[in-house]
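Only one protein chain is missing; all other protein chains are in place.
By written order: A, B and C. Residues from 1 in each chain.
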Amino acid sequence: MNYRSLGKSGAYVSELSFGSWVTFSKQADVDLAAELIKTAYDAGVNFFDNAEVYEKGKSELVMGKALKKLGLRRDSFLVSSKVYGGVVDEPNPNQQGLSRIHIYDGCHQAMERLQADHLDLYFCHRPDPRIPMEEVVRSMTELIQQGKVRYWGTSEWSAQQLMEAHSVARQYNLIPPTMEQPQYNMFERYRFEVEYARLYDVIGLGTTIWSPLASGMLSGKYDETTPEDSRINLPGYEWLKKFFESDKGQERIRKTRELKTIADDLNTTRAQLALAWCLKNENVSTVITGASRLSQLQENLNALDVVPALTGEIMDKIEDVIQTRPDPMEFQIAKD
Amino acid sequence: MNYRSLGKSGAYVSELSFGSWVTFSKQADVDLAAELIKTAYDAGVNFFDNAEVYEKGKSELVMGKALKKLGLRRDSFLVSSKVYGGVVDEPNPNQQGLSRIHIYDGCHQAMERLQADHLDLYFCHRPDPRIPMEEVVRSMTELIQQGKVRYWGTSEWSAQQLMEAHSVARQYNLIPPTMEQPQYNMFERYRFEVEYARLYDVIGLGTTIWSPLASGMLSGKYDETTPEDSRINLPGYEWLKKFFESDKGQERIRKTRELKTIADDLNTTRAQLALAWCLKNENVSTVITGASRLSQLQENLNALDVVPALTGEIMDKIEDVIQTRPDPMEFQIAKD
Amino acid sequence: MNYRSLGKSGAYVSELSFGSWVTFSKQADVDLAAELIKTAYDAGVNFFDNAEVYEKGKSELVMGKALKKLGLRRDSFLVSSKVYGGVVDEPNPNQQGLSRIHIYDGCHQAMERLQADHLDLYFCHRPDPRIPMEEVVRSMTELIQQGKVRYWGTSEWSAQQLMEAHSVARQYNLIPPTMEQPQYNMFERYRFEVEYARLYDVIGLGTTIWSPLASGMLSGKYDETTPEDSRINLPGYEWLKKFFESDKGQERIRKTRELKTIADDLNTTRAQLALAWCLKNENVSTVITGASRLSQLQENLNALDVVPALTGEIMDKIEDVIQTRPDPMEFQIAKD
Partner (left out) sequence: MNYRSLGKSGAYVSELSFGSWVTFSKQADVDLAAELIKTAYDAGVNFFDNAEVYEKGKSELVMGKALKKLGLRRDSFLVSSKVYGGVVDEPNPNQQGLSRIHIYDGCHQAMERLQADHLDLYFCHRPDPRIPMEEVVRSMTELIQQGKVRYWGTSEWSAQQLMEAHSVARQYNLIPPTMEQPQYNMFERYRFEVEYARLYDVIGLGTTIWSPLASGMLSGKYDETTPEDSRINLPGYEWLKKFFESDKGQERIRKTRELKTIADDLNTTRAQLALAWCLKNENVSTVITGASRLSQLQENLNALDVVPALTGEIMDKIEDVIQTRPDPMEFQIAKD
């Protein structure tokens, strides 16, 4: 396993990392979770991703118990949480979003669920336009100053919002965000490649990529029909099913089918190809993978072997199929 | 119950909140306090106000025991204290006012009395011209950075003093005050409406209003004679009695009598009318109500239903009776 | 003529302003330029836009002579220049882009050509990634501090770049940009309406809109065939011709044809409709119009009468035709 620095920060993350998202609690109990974590850990994975909102805290609870069961050295891995949605059902304006109140309470409660004396990475799971940026950046800075959090970051913030956080941090001598957790895959590239382009240098932004398989689509498992056990049949994922059935979704499924030849030629799977493709981008710090079965995790981990095979020639072939290279000038035709 | 943001901060407070001032300890024991808090909480009240000086700490002690008895989730409500007067009788220059010494000790002792691991709001109960503003703002900032306080504010500070605190915070990169607890009611409007006018925008000041009934006067209970059990007959309230008997006091009692017709027409009480009238001002974040009896609390809570009934026409009628709209130019007659 | 504040700055610009772009020097001599400026000025236009690169300085020369001929009070109008492309043919790395060298020399030379003792607005005509942002913002700040420039801004910068300039200004206590000159019209909306959305508040960004007619297309003059005297037949405008002939260009010509009914119903022209449509957006500070004939200028100025006629219903009708409302979520389909 190779390790990459998390942007310009001092933290190093394994190229592949492991996220619990939909799997822990819903599809994996503590024993299975422990087995998955152990396998990843033994393969060199050093970052385990989580969020308060994943299964309303249960995903963190399961991960916390699994980590405890394994008895791994606390200083040998990184664990994260993300604050935004809260864990309770009853509406409480102070326990949602990014106020100092919820940033603090969310952190304390995640630490408790994860049985962790600190969070290595703590993300703002979404932007919260209700809250002054100064309050968000101050609260995150304070948690770092209290030793509860090592690095703070964001997820799905726009380049403007990231710069705004950076600006407030520089203006008030607070700690700027270190990393962003964006979606990035063969089909979703504009934000990562164009909108964020300057941030890797200006902020020194690190990235922890999610959805490298485009909600599983790039694995090819939706080539013909949808497998019964797919998450797209889970309650709450109707939006995903709808998207798969749309014109845009169908076109992507078609392109994914075409990728099979390239994958076959490289003696790999399309899932591995898609993960390796993400890692070819040097602005990616780590690609978060998920798995509800050991075999799936193993397949993902093997993607690392594919990276060196992705020569310029192969990358061009992939581009010919997916045709998604974003145009930085997409929004400008006239000249002044 | 609706919630309003506390100025431009990320905290949300219920439109009506509950303060213990003179009632807890003196007029309400732990059991009654718990009952009052529970009733308010169930109605959506999320902010419980207190101060070290209320009954010299006993009010906080009672509230702490009542909250513990109820076993409410700590992250589901906000609790405050205020520092200034201290809790001991013997004069000690270090345990009064706003030095770093008393701001810290006051905070720690209030947390202990309230059995709270942090204070959501912590107020400077009065300005303290003896103490350099930098020391006040630094001490409050430090308590926030230590995780003991979430937001700090002031009570009965002038606009100049609030701007001075803001200025010091901006100059030395400390945390500016978030909220002020001013008196505001139909009879006392100049400061809130004129003197503070720019602060709601410039500082983003939130406000937690006290004395919405003008020391109870607006409820109409002093219409004819003073009820035996009124606080104005309590020892220590001679100043209030004297004011009620002054010309100014008598004029207010007369106006309060006239408000009865308007309240009757709306099928409400004058107390409810007075509370609802405060809430019509969008710069009010929350109106603190007190109660020593359940029935009184219930009446207060019902004031929320009166707010929508206060149309422009009704507000004009009220103005015709009270005639207290402040003149922003009161202090200027000549032109230059 | 109404005036709008230029973002949160203290400058006020007329809703319609006058830009010389391609017309001065190429299509209008000093006498005609003076006539156009006088007509606009008498109608209340108070901002005359220019740039060093327009006809390589000749546009500013003509405007300078025309203004001098008219003898208008210098304090009764605002004049701008923009720095980036330089005015000489031979390549000189120091007289292009946004180095301190070219920002200074560009300012001095524009002042001379415009015969102006100061520039009211001075724009960075494009972003220049070669130059450290600190140097750009410092240079602009220095020109303001020297009294040569009143407000500085940008043109066609991304939200990220604008925030970066703002961030550098706040970090080093320099002057942030006041305004941006973006393209904005019925067909180009994403950047102005989505990407910039928070900047109007966070930076207080003012906007001086160019291309309100989408390179003239929205006037309807390309409905059937291209008129001989159109700028799309001028040398150097081959890119525009090519765009008009593309699928996207043809679709826009078709939509423009459909707008005719709406314009006819309002007893106005499509050019006026397009200008008025821009002014309905409150984040527009001023719409820059160009004209090479008095009649054309007059038509543009009359667009102001159309604004009040653009009711919500009419705006919906226009939307039904153009169907260009941008989707803020365009780049996100998956959920986390």
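Quick note on the criterion: a contact is a pair of C-beta atoms (placed from the backbone, for glycine too) under 8 Å apart; a residue touches a chain by one contact, two chains touch by 3 or more.
The shown structure was predicted, so the numbers you read here are calculated from the model rather than taken from an experiment.
**Q** If the full complex is used, which shown chains touch the chain that is missing here?
**A** Counting the whole assembly, the omitted chain is in touch with B, C.
**Q** Could you tell which one of C:144, C:266 or C:309 touches the chain left off the display?
**A** Looking across C:144, C:266 or C:309, the contact with the absent chain belongs to C:144.
**Q** So which of B:183, B:230, B:281 or B:302 would be touching the chain we can't see?
**A** B:183
**Q** Out of B:59, B:211 or B:256, which is the one that touches the chain we can't see?
**A** Per the contact definition at the top, the residue touching the missing chain is B:211.
**Q** Give me the subunit C residues in contact with the hidden chain, please.
**A** Output for subunit C: 3, 5, 8-12, 46, 75-76, 78, 118, 120, 144-147, 150-151, 173, 175, 204.
**Q** Take the complete complex as the reference. Which residues in subunit B touch the chain that isn't displayed?
**A** 21, 51, 125, 129, 133, 155-156, 158-164, 166-167, 170-171, 181, 183, 188, 190-191, 195-196, 198-199, 202, 210-211, 214-215, 239-240, 243, 248, 331-336
The rule is simple: only the chains that are shown with their structure count from here on.
**Q** Averaging each chain's C-alpha atoms to get its centre, pick out the one most distant from subunit C.
**A** Result for max centroid distance from subunit C is chain B.
**Q** Looking across all chain pairs, point out the one with the most C-beta pairs in contact.
**A** Looking at every pair of chains, the most contacts join A-C.
**Q** CA centre of subunit B versus CA centre of subunit C: separation in Å?
**A** 51
**Q** Among the residues of subunit C, which ones contact at least 2 other chains?
**A** If we look for residues of subunit C contacting two or more partner chains, we find none.
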